[in-house]
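Have a look at this one.
Just one protein chain is left out here, and the rest sit where they should.
Up next, chain A:
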Amino acid sequence: MSSEEPRVPAVADATNQAEGLSAIEIARKYDLTPKIMPYLDRHLIFHLLAFLRDQQFYPAEELLQNTYDLLEPTNMTDYLMDLWKQIHGKEDIDIPREFLLKREKVMQEWSALQDETAKITGLLENPDVISNFRSDKMQNLQFLKDNHGVTDDMIDALLKYGQAAYSRGSYDQASDILYSFRILSTDSDKVNQATWGKLACEILTVNWEGAMEEIQKIKEAIDTKPFLNPTAQLQQRTWLIHWALFPLFNHEAARDTILELFFSPNFINTIQTSCPWVLRYLVAAVITSKKNSGSSRAAAIQQKQFKDLVRVVRQELYEYSDPITEFIAALHLDFDFEEAQKKLGEAEEVIRSDFFLQVFCATEQSEGVEPKNAFVESARHLISEAYCRIHQRIDITDLSQRLNLSQDDGEKWIVNLIKDTRVDAKIDYKNGTVIMNHPPQSVYQQVIEKTKGGFFRTQVLHAAVTR
C-alpha cells in the first residue's frame, strides 16, 4: 500500500476570496484524505486525488505532481506520460527516454507473462476442462496436472499476470485472471492476495455486487485465519474498513450489510483503535439510512446501531471530532439544539468536500435548484425527532428556524413528520404551535416488551446447546 502523503500547502492561497475562505478552511481542516490514504491502494487513491482536483482546495499543480508521484510505480505508462506533459505544461515536449524505456520493459514483461499463462488461460476457457471441475480444489488441481501438464509454477504465474494487469489499469481483465487463479490455487496466502486484488478491481470497475462478495470473503479470511501478531490482523481490518467505504456510499443495497459489519464488535473496536476518523462515515451512513426503514426488525437494528453510534462517538470525542460527530454529540449527549444546528451548518460544508460523502449532494445538484442534501435532510429529521420527544408544546416558528426552514416550509415539514412517523402530535394553527402528546408507557406494556422475545430466544439457545 502506498504511504504517499499529499503535500498540503501550508499557506492559504492569497487570492482566495474573503467569503469563500471559511468554507475552504473548513473543508481543509476536516479533510480526511491524508488520514485515509495510507490504508488504500494507489489505484484507489488516484480517485481521491482526482476528486480533490475538482474541488480546488489545493493548488492544482501540486495535486498534479502528487498524482504523478503516486502513479509512478505503477505500469500505467501512457497515462503517466500524459501527466508528465501536463505538469510541464507543454503538449509537444519531448518525452524523456526513461518513459519509453519503461514502457518497453513493461510491454515485454507483459507479453512474457501472457505467454507463460497462455496455456492455463486457454485451458480455463475450454468448456471440456471446465465441465470436469468439481468443488474440491485439490482434485481439480490434480486433474489439471494429470491431464494437461499444469504445474504449480504456472498457477503462480497467473497471479503475477493478474497483478500486472491491475498495474496496467486493465481492471476487468485483472479481475478475471484473479478469479481463475483463486479457483486453482491452494496457497491460502496467495488466495488472500488475489482476493484483495479482486476487491480493488471490483471497486474500480464499479461492480458493487462483486465488491461485496469479496468483502465478505476477506472478512471471513481475517476472522478465521490464525494471526501470529494481532497487529497484522488489526491492520487488515483497518484496510478492509477503508476499502468498504467505497461500496458503502455508492451502493444503496450494500449499506445495511456493511453497517452491520462495521458495528460488529471486532470492527467497531478496530475503528476506535486505529481509525477513529471513520466515525464520520459511520455517522453519516447511520443518519442517512434512518429514513428507509422497512420492517420493524430493521428499525430495531437501526435503533440499536444508533445507540451504539452515540456511545462510540462519546467515547472517542477526545480522540477524534469533526462537525459531523459533534453534531451527534450536541444532539444526543448534551441536548443542546442550538449547538447541534450550528454544527449541522459546518457539517454541510464538510460533506460537500468529502470524497465519499459528496454523493449525498451530487445526486440532486443537477436539478439546479437549491441543492438538497440527503444528509442534511436526515439530520433535520433527527433534530425534530429529538425535539419532539422532549417537548410538549413547540412554537412552529421556532422549530422552523431551528431547522433552517421558512415558516411555511416548517409547517409542511412538521405535517410530513407527523404523517411519516408515529409521533402523536397535533398542530394548533391558531397559536402556531405543535402540541405533543406523550402517553406514559403503561407498566404492563413495558413488561410485555421486555419479556417478548425471551421464550423464543431461550428455545433457540437450548436447541443450539443440545446440538
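Operating definition for what follows: a residue touches a chain if its C-beta (ideal position, glycine included) is under 8 Å from a C-beta of that chain, and two chains touch if they have at least 3 such contacts; residues count from 1.
By our rule, contacts and distances are computed from a predicted model.
A chain of the complex is left out here; the name its UniProt entry carries, from "E2 ubiquitin-conjugating enzyme", "Eukaryotic translation initiation factor 3 subunit C", "EKC/KEOPS complex subunit CGI121" or "thioredoxin-disulfide reductase (NADPH)", is "Eukaryotic translation initiation factor 3 subunit C". When the omitted chain is restored, the residue from A:Lys29, A:Lys105, A:Arg311 or A:Lys426 that touches it is A:Arg311.
The residue from A:His88, A:Arg389, A:Lys412 or A:Lys426 that touches the chain not shown here is A:Arg389. Seen across the whole complex, the unshown chain contacts chain A at 223, 226-227, 229-235, 237, 265-266, 268-270, 272-274, 307, 310-311, 314-315, 318-319, 332, 334-336, 338, 386, 389-395, 398, 431, 433, 436, 438, 440, 443, 446-447, 450-451, 454, 457-458, 461, 464-465.
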